[in-house]
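All protein chains but one are shown in place.
Take a look at subunit A:
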Amino acid sequence: MEMEKHLNCSRGGAESVLGLKPSSSLSIAYHPEYGPHNDIVLLELDEKLLPDVFNQRVFIRGQPDDDAVLCTQSKTYAVKFVGTSNSVCLVPPSNQSGMRRKLQDHEENGCDLERASVIKLAPGSMEIVEIAPRLDKLKSLLSQAPYGIEDASEMEVEGLGRDEKGLYKWGDLVNEIQASDEELKSGLQSLSAFEIDGYWRLLDETYMDMILKMLLHNCVLLDWTLNALDEDEVLGVLESDGFPRKVAHHCLSVYGDKLQEGGCKPFWKLNDKRVSVHFARSVLREAEGNMKMERFLDEWRRKVPIGMETSLEILEGEILTEKIGIEIWIRAFRASSLPSAAADRFSILFKERPRWDWKDLQPYIRDLNIPGVSLEGLLLKYTRRVQSSSHEEPVFTAR
């Protein structure tokens, strides 16, 4: 009889366990639905992240072969499983599915009211630790099909099925990239990507060069001042030159700064540094490798509009120089093309050069952002610091 009575008797749950009064007791049993329940997992979270969860602003992101990350609106966390050798018995609240019915069925059977049930043993829980967003893939995805002159002319042919290969909408990117929304947005911005026809694209560099040159050409021709470009007028003229308005606008935002003045019409000021760096890149791209410093400076200054700065300092993180004999050679080496994971970054840097002066190295590592680790910590971990005497500059070699 005793056995009969206890079958399917599942009154009392977590609240009975947690609210147990002093000098009272409670039976603990296996739940009527006890089992492995592999679909139930535990996730340990900071108290401060709970509002994000309850407002459904938290996502797990990654492809099946990636290590999963958890993203809030602004941060990315690695997720790892931490096992335990203890028996962690999970007790659900009493009103879980199916329980009410059973309760009714068996209430009159006189079963033990003070009883709580274990639904499963948890083998461990998931824990999270903040990491830098994994944005390297973003550049390789968007580089598959940069927006170029073909796209601009295609726009005129309406209704033709577009080849979507290598094109990504926001919804595609969040499925591919392991970063929070905010980090993904700033990643897109630092790549100078823009959204057109619903897709996030990079602008092909040679096409970009064409637009910028046309803009500067128009400035001379129409006597515009580089410090106060009337947006409507500029876009209108560029449009009549055959550049889509949206693309021309993107060009303005890449090479210019919007003036925050009270007037109703938006004005732009070209950014000297960004324009100069653009032309330095284009000189080096045409040279396809090393070039003598003198020749580089010559060509660079010829391309940059008069009055804009052309000192080598603004090319930090863009070029490397090398002394061969009595001549100085220069070549492109962009910080923005390096991987964002510290180990990969240092391995590429030391492959490029076995020894780095601090002033040369700094532009290539200053953007490394590993939560909880300082730049000094990274240098200690990945480099060996050599300083022959206290008044000499330190040199960094591979560890």
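Annotations
Convention: contacts are C-beta pairs under 8 Å (C-beta built on N, C-alpha and C of every residue); 3 or more make two chains touch, one makes a residue touch a chain; residues count from 1.
Here is the rule we use: contacts and distances are computed from a predicted model.
As stated in its UniProt record, the chain not included in the shown complex is "Chromosome transmission fidelity protein 8 homolog", which appears among "Nucleolar protein 6", "Sedlin", "Chromosome transmission fidelity protein 8 homolog" or "DNA-directed RNA polymerase subunit". Among A:R61, A:K75 or A:R201, the one in contact with the hidden chain is A:R61.
Contact with the omitted chain, checked across A:D39, A:D223 or A:E376, is made by A:D39. In the full complex, subunit A touches the hidden chain at residues 2-3, 6-10, 13-15, 17-18, 20-34, 39-47, 50-51, 53-56, 58-64, 85-93, 95, 116, 118, 122, 125, 171, 174-175.
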